[in-house]
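Just below is one structure, and these are the notes that go with it.
A single protein chain has been omitted; all remaining protein chains appear in their positions.
Coming up: chain A.
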Amino acid sequence: MPFNLRFAIFIVACVLAFTVMRILHKDMIPVKYSLLWWIAIIILVVLALWPDFFLFFVNLLRFQTTSNMVIGVFIVILIFITMSLTVIVSSQKNKINLLIQEVSMLKQEIKDKSND
């Protein structure tokens, strides 16, 4: 891989790592939601510093260039991140549903009692 590409990947990894750390520091997300991002960052760093590390896989899967594999790997990681977001959103939706139901029932009970 050309040095320019490796350098760019390293910069991106640093920016990503910095962003994730800041988000974590501000308590905007719990650590468990950051794990997938850390995996992405580690892969990026390895790619930038030891691109030969992936050469085995590049040859095994017959990627024409390492950068093609980088893109491929990232598409897979992003799919997983999106999927985990879908799961999180759905479970949030269920919890909100439950809250709306319980709050509505309670509210009605209070209203009915005060009318009696």
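In this text, a contact is a pair of C-beta atoms (placed from the backbone, for glycine too) under 8 Å apart; a residue touches a chain by one contact, two chains touch by 3 or more; residues count from 1.
The rule is simple: contacts and distances are computed from a predicted model.
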Of the listed "Glycosyltransferase family 2 protein", "Ferrous iron transport protein B", "Sarcosine oxidase subunit alpha" or "YabP/YqfC family sporulation protein", the name UniProt assigns to the chain that isn't shown is "Glycosyltransferase family 2 protein"
The one residue from A:Ala8, A:Leu35 or A:Ile100 touching the chain left out of view is A:Ile100
Residues belonging to chain A that touch the chain removed from view: 93-94, 97, 100-101, 103-105, 107-108
